[in-house]
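Removed from the display is one protein chain of the complex; every other protein chain stays in position.
Then we have chain A:
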Amino acid sequence: MSNAQPAAGEMIVTDEVMIQLAGVNKWYGQFHVLKEIDLTVMKGERIVICGPSGSGKSTLIRCINRLEEHQRGKIMVDGVELTHDLKNIEKVRREVGMVFQHFNLFPHLTVLENLTLAPIWVKKVPKREAEETAMHYLNRVKIPEQAQKYPGQLSGGQQQRVAIARSLCMSPKVMLFDEPTSALDPEMIKEVLDVMIELAQSGMTMICVTHEMGFARTVANRVIFMDRGEIIEQNEPEEFFNNPQSDRTKLFLSQILHH
């Protein structure tokens, strides 16, 4: 067995529930995009979601911070239920960080200002302190020298690392990743995955939509396969990749592993 990276089991998973989805359904008009989703995520757990394009992966994780609204079922995040109550929604968003495929950095602000915006305005952290925290996280994603630049002056990989640091500045309890590497040039994927692996090792609860199977093997406790709005199967990574149960999973894996 190789032991360059700690195996998934070595990272602590508690028996405290962090996120719970029960019977979640969502429609876009007539289109039933999420069907009876049940999912429990423990504190410290790292989950990878994969599945064909259009299967509802993004929609699912966007429901967790209410960027999308579910119509039936129940979503609890750290003991707070997501309803129309704006107070609860903002509370959940403060505790859930999200990293997008296209970074969604604010182009009119410098990297440092991107990182301090939410701490200053949402958490009312003094500016000086917010900047110290920001520099700490920029160091962690290994680009402290870019602090005064604008996002447009950075490479894709650097922008995505800034986006990760931006979320971390809010000290979230959960991090959601929606295909964080799929808009990147191949040579930049590794630098972003390295940051994510390090984050996983620090004990962060993570849900990642990604097709990076190496990443899934390294850090995931569980891999979930979605198709047409349903969770088709879920398992530990080794089991999932070596011994997929359903035909759809097998087909999907053969497609992404042999392309």
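Quick note on the criterion: a residue touches a chain if its C-beta (ideal position, glycine included) is under 8 Å from a C-beta of that chain, and two chains touch if they have at least 3 such contacts; residues count from 1.
What we mean here is this: contacts and distances are computed from a predicted model.
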{"item": "Complex member absent from the view - protein name from UniProt, among \"Amino acid ABC transporter membrane protein 2 (PAAT family)\", \"Histidinol-phosphate aminotransferase\", \"Cytochrome c oxidase subunit 1\" or \"Butyryl-CoA dehydrogenase\"", "value": "\"Amino acid ABC transporter membrane protein 2 (PAAT family)\""}
{"item": "Of A:16, A:38 or A:90, the residue in touch with the unshown chain", "value": "A:90"}
{"item": "Hidden partner chain, touching residue among A:29, A:152 or A:186", "value": "A:152"}
{"item": "Residue in contact with the excluded chain [from A:23, A:54, A:107 or A:214]", "value": "A:107"}
{"item": "Residues of chain A in contact with the chain not shown", "value": "65, 67, 90, 93-94, 96-98, 100, 102-108, 117-118, 121-122, 150-153, 166-167, 170"}
